[in-house]
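A single protein chain has been removed from this complex, and every other one stays in its place.
Note that the chains are named A and B in the order they appear, and that numbering of residues resets to 1 at the start of each chain.
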Amino acid sequence: MDKKQSDHEVNLKGTLVSVFFVGIVIVAMWVAVYLMYVAR
Amino acid sequence: MIAQPERKIALWHLGVAYTAFLIGTLMGVLQVFIRNDALQLPAWLDYYQILTAHGVLLALIYTTFFIFAFFITGMSKSLGSFGPKVRLFSWIGLWVTLLGTVMATVMIVAGEASVLYTFYAPLKANGFYYVGLALVIVGTWISSFALVGHYMVWRRNNKGQLSPLFAFMTVTTIVLWIIACLGVVATVLFQYIPWAFGWTDTINVELSRSLFWYFGHPLVYFWLLPAYIAWYTIVPKLLGVKVFSDSLARLAFVLFILFSIPVGFHHQLTEPGISNFWKFLQVVLTFMVIVPSLMTAFSMFATFEISGRKKGGTGLFGWFKKLPWRDVRFTSIFIAMAFFIPGGAGGIINASFQLNEVVHNTLWIVGHFHITVGTPVAMTFMGLTFWLIPYLTGRRFTKRMQRLGFVQIITWSIGMLLMSTAQHVLGLMGAPRRTAYSGYNDHPSAMEWFDGIISNHVTMAIGGTILFLSAMILMYIVIMTMFVSPKAETPEQMVEFPLAESDMSNTPKWLENWWIWIGIAAALIIIAYAIPLTHMIQHAPPGSKGFITW
């Protein structure tokens, strides 16, 4: 399945940064509600 | 253009979908004003009747009819014209689903079924409400089998080939839907209907709730996957590129078959009758179903970046400016995706076992709903509507309609942002969901909830009003493109079905071996449900009589 053609991979730096933005939203929201839970 | 008979079937589905949308959104705007204490309903109409109608008509009926319109059009487009049997059963499916819808709606309007769309026993609606809902399911099954039949004919004629991505994803969604419905069919057929018509005296409440949620969570994936189909197969075409990865797209979809069903207990985390072990096991399985959505997020950004770079975008984010922002078909779906970021993150919180105690049955959940099904799913459907109806009617999607489309999606976004943010904040403060206007005897805590800058009745009412205006603009676009807009005469005026190319050369064949996926899904369902459900039946308390408390 892994052909040589996919080895020279396309430049997806912007994608990496963008998905990590999504990741940060997920982690931040989760931590915020977790702290609220602990405080109650 | 697809064959005339399929166009007619799809347009009928869209007609029903948007009739439900019109009534459903009207019920929505009435609610925000009642909650605001700005509106008194006449004596024959009750807040909870309106709430039931809003939920049933938008979450169940609008979505279902739209989804089948999209599937019928896309399957005819990607696999070829339907045979006479497929057409016949698509029509039968439509009429049975419609009959069920009308039956359930009449019961709601008559005040015989103010039990909301979750219809938790032992609230007892008129038996015909449950019969109506059962017919809705049966109707969708008939339509589903028609589409699967069409797919099987294609497979027989194209031995050894992978099916087109659209068809693969449609069949995945249908497989998921059929398996999911088994739970609700079991409880409605064997528990609710005999009990509602008085053939049995009591009902096993906890069992009915668990069977409902066995269905209830994959139900949300039945709404979401058609939106994902558009994201994977339509969006790249609008951007002028191919599908980012055919094999990963298919892998994400089969993961949904596996992990979207054995997870219903995460809706029941704070209730008795299910031990902590089984609750937590299903929490773990729920977290597995997040993975295909993470894969989807990557695929989407990658599609954007590849397209933007092809058009000359440079640097880290240069590609972003090159996206076709003036194309309402794209911008609508982009906004839909953006809303799903906090929507999905909120879903992870809801499913996080004891954290659920902070948000369970608060307005947070209502807010969550509106930034998952209410915008990511609904606005994707809106973005599809803009071209789907003119494509089917052969009319033009005029410049004026495109501008109106922008007004519509922008107002929807603003309205939803205001309303759902208010709901999320109010929910975290403790304000309950599904309530008419109440200050809880002016209790200081309740007063405090509605005293914030964002968390107040006014923000919610303004948001709700803007949403309703947006819905009416959409209705105008729907009616114009369906009946009034000028017919397309030249090829440039023709509206296309933007279906992207997908390179299947690296896609392994086993991804389309349905029996593997159905088999693993069945095993996971048995692991997650067999023991706790058996316990619920064998160690059941005396059942409950029915109550009509409205």
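Please note the rule applied: a residue touches a chain if its C-beta (ideal position, glycine included) is under 8 Å from a C-beta of that chain, and two chains touch if they have at least 3 such contacts.
In the analysis below, contacts and distances are computed from a predicted model.
UniProt lists the omitted chain of the complex under the protein name "Cytochrome aa3 subunit 2" (options: "NADH-quinone oxidoreductase subunit M", "Acyl-CoA dehydrogenase", "Electron transfer flavoprotein subunit beta" or "Cytochrome aa3 subunit 2"). Considering B:Ser76, B:Ser90, B:Thr187 or B:Ser352, the position touching the chain not shown turns out to be B:Ser352 (whole complex). Contact with the undisplayed chain is limited, among B:Val205, B:Leu238, B:Met379 or B:Ala461, to B:Val205.
Across B:Pro84, B:Gly160 or B:Pro272, the residue that sits in touch with the chain not pictured is B:Pro272.
One chain is missing from the display, and on chain B it is touched by residues 46, 48, 114, 116, 120-123, 204-206, 209, 245, 247-248, 251, 268-276, 279-280, 283-284, 287, 290-291, 294-295, 297-298, 302, 348, 352-358, 360-362, 430, 432-438, 440-441, 443, 445-446, 506-508, 539-545, 547, 549-550. Although one chain is not displayed, its contacts with chain A can still be listed: residues 1-2, 6, 9-10, 12-13, 15-16, 19-20, 23, 26-27, 30, 34, 37, 40.
Keep this in mind: only the chains that are shown with their structure count from here on.
With centres defined as mean CA coordinates, chain B is found 25 Å away from chain A.
Chain B meets chain A in the complex at residues 247, 294, 297-298, 301-302, 304-306, 308-309, 316-317, 319-320, 341-342, 344-346, 348-349, 352, 354-355, 357-359, 428, 506, 508. Contacts from chain A toward chain B in the complex involve residues 1, 3, 6, 10-15, 17-19, 22, 25-26, 29-30, 33-34, 36-37, 40.
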